[in-house]
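Attaching a single structure in structure tokens format; questions to follow.
This view holds just a subset of the chains, kept in their places.
A, B and C label the chains in the order they appear, each numbered from 1.
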Amino acid sequence: MCLGIPGEIVEIPPGQTDLARVDVSGVRRVVNIGLLDGQPLRPGDWVLIHVGFALSKIDEAEARAALEFLEGIGQAYEDELAALRDSSIER
Amino acid sequence: MAHGAGGKATQTLIEAVFLDAFRNPLLEPLEDGAVFAAGGTRLAFTTDSYVVSPLFFPGGDIGDLAVNGTVNDLAVCGARPLYLSAGFVLEEGFPVEDLRRISASMARAAAAAEVSIVTGDTKVVQRGKADGCYVTTAGVGLLERDAPLGVAHARPGDAVLVSGPIGEHGVTIMLARGELDIEADVTSDTAPLNGLVTALLAAVGGKVRCLRDATRGGVATILNEIARASGVAVVVEEDAVPVRPAVRGACELLGIDPLYVACEGRMVVVVAGDGDGDGDGDGDGDAEGGVADAALAALRSHPLGEGAAIVGRVQDDPPGLVLLKTAFGGTRIVDVLVGDPLPRIC
Amino acid sequence: MRFVDEYRDADKARALSARIASLCEPGRTYKFMEVCGGHTHTIYKHGLEDYLPETITLVHGPGCPVCVIPMGRVDDAIHIAEQPDVIMTSFGDMMRVPGGRGSFFDSTAQGADIRMVYSPLDALKIARREPDRRVVFMAIGFETTTPSTAMTVLRAAAEDVRNFSVFCNHVTIIPAIKAILDSPDLRLDGFIGPGHVSTIIGCRPYEFIARDYGRPLVVAGFEPLDILQSVYMLLLQLAEGRSEVENQYARVVPWAGNVKALRAITEVMELRPYFEWRGLGFISHSALRMREKYAAYDAERLFDIPGNRVADPKACQCGEVLKGVLKPWECKVFGTACTPETPIGTCMVSSEGACAAYYNFGRFSRQRVREATR
């Protein structure tokens, strides 16, 4: 429905309250961060960008947790595959 | 009539109108140029019009673009580019300084490609027309090899290569227009490919089936032309397609697929298999190895082919389609682009 | 972390795929609707269905802002674009959308000045740069996009830019989902919820779906693993007999949404009593218009628009596709009369439209592609 791109804040121009320069794979654009009022933003933070506005700050802890869940599933899958292999050797 | 960026709409128009009118055995709109014999000499002949805006952009300008484009169309016919013509349509009031810059850049590009611009023409049109400067180049090249090259010559088992990272020219132009306010360290890839073609042909000579410079419509369009004209399927590994990070980033921001973005110094290469059904002769059903590796090595040995890669293979089924094995492990069709790639929000 | 490639990993996909398969009850088929066209795009672009068992069908929903614009509104926009001194601005997505009298592209070919912008702020910038022209922004989109328009209007008002206005076509997703839930001809087992809309509205507005309709909904991100994980989470709820709203996309979507954005929308816009959705007909309280207070920025008030309803082409089955009743290839004109080149319905225009996504990326039985690429 709506193309949203994660970008890393590389600069918050001094004297600007609602603009930030973000980087997407080395590509930079100034975006409006006025919709994120009240959330402290620093270079290094990631935001989701849509039509020139940052819609939300990306929560790295949540992202990591999600990946860990996926890795867990992956690990469990590997274990099962291994178990399956072993069992077939024995059969 | 829609804006033309090599998409289906333009292609359909050209085919419908011009093929209808000019139909003759040599007119082969799917190729980059015509090939014929004159007085016992086999020649290639091609033309392109350049209407790029802005006229000057990082990495080049309309001048070297016009020279390289025609040099490349000759080179990918397997011809040695010799002579170029240049027709200019200039807007009244166009700064002579800019014209000087453009012609200097054409002269440099011609020297680099070892061709001469031998004949030309200039028309000046009313202010407001012509957007500054349009250039149409045509070129004549000498065909020194016998085996025909062309989009209809791909065969199951062939390997598909690209000569370097894709999409740099198109992204550079989109950003150079300035309207998107996006900054990126990306420069046009405009370059003459004849040297690279010579290196490739020296290495794998008769094994080359098809060469195409991936201009309007990008690599995806070329691959579709090959699939359709040869009645084969082209299967591309998404992971294997070289794309520089800045190009990827800009394409992500704009919702554009780099496969459809124009290059001006990259080509798609199809080389023959070596008999084991997949093109490399090593019996493992895998396109890498053998001829494909030799072609890759030849490309990489040339400065303009450093970033070359084997990106896919040709197979018989499903004929006429380009399939992409995604990095994610899925599969999809890569269709012909409809019109320009447009920045999108959804 | 780039928050992109990490969620495109084939190994993790294989593992998830195995879990998904093991969660499916033998003999049972599942139908999940991805509400959002962005999900449809991801599904086809990455070939995600290759990881799903044949018993799971993903049904494409109405969440493509371009696809739901009725033809009459396109005609209205073109009418505005044709007025003297007007510069119409629009996202690239709208350029090829057919109205009753052609598209924006057709209109530029007739001499209208219609420019693509990346952001509504770019349209405002054009207005500042060309004070003698009337710059109109063709505003489309769900709640994801609406705050950007609202913020731009507030900025224009603050700077007193008089030659800028908005042709407001913003729509809201909940009434559309409700219309689908109330539709008699469709049986769904759960919803993949629109991730980016949810950054603004949060997850609470979906609770009635779980509570009143007993259907699970997982708010999902847009990378292929996000969607695969959401399918897994839906199946898990079904297996465990739950029907809840869950948030797979917590890295981006706060449960409560974006209050500042909602406030901006409410300041500038209000609900329309009803609005026509292409293929779905009139849905009450499903779209926004500019408030009286911002009348000076409302193109609908500033220009005398014809407002004609244009009936969808007879052959068009977009409504059924948007409701998920038909798969694209089941439409009578799919791939023949209706192609991205010559779209009959809007689902064929945007690459988010189910028909275009399927045509461009799928259009070939899943089975055969799988065999072909081994």
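Details
Quick note on the criterion: contacts are C-beta pairs under 8 Å (C-beta built on N, C-alpha and C of every residue); 3 or more make two chains touch, one makes a residue touch a chain.
Just so we're clear, the structure is a prediction, and the values are computed from it rather than from any experiment.
This complex, considered in full, has protein chain stoichiometry A x2, B x2, C x2.
Please note the rule applied: only the chains that are shown with their structure count from here on.
Across A-B and A-C, it is A-C that has more C-beta pairs touching. In whole angstrom, the spacing between the mean C-alpha positions of subunit A and subunit B is 35. Each chain gets one centre point, the mean of its Cα atoms, and the points for subunit A and subunit C are 22 Å apart.
Counting partners per residue, subunit C has 4, 9, 14, 37-38, 64-65, 91, 118, 122, 141, 145, 225, 352 as the residues that reach two or more other chains.
Residues of subunit B found to touch two or more other chains are 180-181, 252, 255, 344-346. Per the touch definition, subunit B reaches subunit C in the complex via residues 1-3, 8-9, 12, 179-181, 233, 235, 252, 254-255, 315, 317-318, 321, 323-333, 335, 338-339, 342-346. Interface of subunit A with subunit B (complex): residues 1-3, 5, 7, 23-30, 49-51. Of all the residues in subunit C, the ones that touch subunit B in their complex are 4, 8-10, 13-14, 37-38, 44-51, 64-66, 91-93, 95-96, 105, 109, 115-118, 122, 141, 145, 224-225, 340-341, 350-352, 359-364, 368-370, 372-373.
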